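With one protein chain held back, the other chains of the complex are shown just where they sit.
Here is chain A:
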Amino acid sequence: MQQQGKSSGSEMEVTWEDQQNINTFSRFNNRFHELEDEIKFAKEKCDNLEDAGNELILADEEMVRFQIGEVFAHVPKDEVETRIEEMKEATCKTLEKLEQEKESLVSQMAELKKVLYAKFKDSINLEED
């Protein structure tokens, strides 16, 4: 008698469309991990700027040493305050954009997972190891 069961999917056909789906999922997964790192970095920067702003309020010197490039320039307190506000705004906007991209990526990946698991069931593993 011939073996007829789908023993560990060794007879599963893989079409070009399936391959493209797998490729796309791989791309999304890579981009997801990159985004996580970028978000961590942006969050840290936001926190640092927040702390810097708070320190500034407590400081009573007129001249603050503000890092521009590789040197610390003596800048009046008000200018520093403005700069930090600008930097905080820019960083927070970037953080928001990154979070949005991550969310859309997660939902797209969930979609693809559904499609791929439907076709391949046990023969494919799309989970994080």
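Simple rule for what comes next: a contact is a pair of C-beta atoms (placed from the backbone, for glycine too) under 8 Å apart; a residue touches a chain by one contact, two chains touch by 3 or more; residues count from 1.
Methods note: contacts and distances are computed from a predicted model.
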Quiz item: Which protein name, taken from UniProt, belongs to the chain you can't see among "Prefoldin subunit 3", "AP complex subunit sigma", "Vesicle transport protein SEC20" or "AP-2 complex subunit alpha"?
Solution: "Prefoldin subunit 3"
Quiz item: Which of these, A:Arg27, A:Lys40, A:Lys93 or A:Lys121, touches the one chain of the complex that we don't see?
Solution: A:Arg27
Quiz prompt | chain A residues that touch the omitted chain in the full complex | solution = 1-3, 7-16, 19-20, 22-23, 26-27, 30, 63, 65, 68-74
